[in-house]
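Every protein chain of the complex appears in place save one, which is left out.
Moving on, here comes chain A:
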Amino acid sequence: MFARGLKRKCADSEDSPPAPPACSLQRQSLLDMSLVKLQLCHMLAEPNLCRSVLIANTVRQLQEEMSQDSAWQVPAPASAGRGPLERLVSTEILCRTPWEQQGGHSAADSGGSPAPDLLSEPPGAPSAQAPRGAPGCAWEAASPRESRGGFQRSLDQIFETLDSKAPRAAEGLFADVDGPYYDLDAVLTGMVGAKSVPGDGFETLAPTGAPPPGVSYKRDLGELDHVVEILVET
């Protein structure tokens, strides 16, 4: 987490606050960045709710302004068959992998930890593409080599979700943690903490890079053993 002397360079024009919004491209990149951050939220052990809410509000605001400008339009989702909750769950599983493949750092800090690795080489380079085009609903058929494309598709998922009417803007984002969001399958496929490898159908997406270092990783393996023990006993 603590890259040595992370110095911030004076950024370019994207720093100037858009009031009124000067450049829709600037808004677009901000929106893309926000969506990536929201996905990271779902990859952590337990998302920092304050951060998620603030980012979601920012996304909503961006979205409102952009739709007011009617500078772009995104086709409506082809089917709302799958609940948005499940789509977000899938996104989480899918997106963790390309992140880990980057040799990403431990996501132990559920707070707002800087993510220089991710931001320097965003998987799927979402900011380079406008998230338009066909709504990605075939995430479950993603092949291992398409993990980057899968990431882009999952961005589309979130984007479409947020594109809907305002009340649904953060649908599924703040699902009550008491709800059936987490199930036994999730545990069995290894969603222990946020650091284990998803198995059972996603094996081909397994990271080949070195696992994130640190005590927490060993602890997670220990936890995973413990969980499996308990499940096996029952």
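The rule is short, and it goes like this: contacts are C-beta pairs under 8 Å (C-beta built on N, C-alpha and C of every residue); 3 or more make two chains touch, one makes a residue touch a chain; residues count from 1.
Definition applied: contacts and distances are computed from a predicted model.
Selecting from "DELLA protein", "Centromere protein N", "Hemoglobin embryonic subunit alpha-like" or "Serine/threonine-protein phosphatase 2A 55 kDa regulatory subunit B", the unshown chain of this assembly corresponds to "Serine/threonine-protein phosphatase 2A 55 kDa regulatory subunit B" (UniProt protein name). Listed by residue number, the positions of chain A touching the unshown chain are 1-11, 14-19, 27, 30, 33, 37, 45-46, 48-51, 53-54, 56-58, 61-62, 108-116, 119, 167-178, 181-182, 186-187, 191-193, 214-216, 219-220, 223, 226-227, 230.
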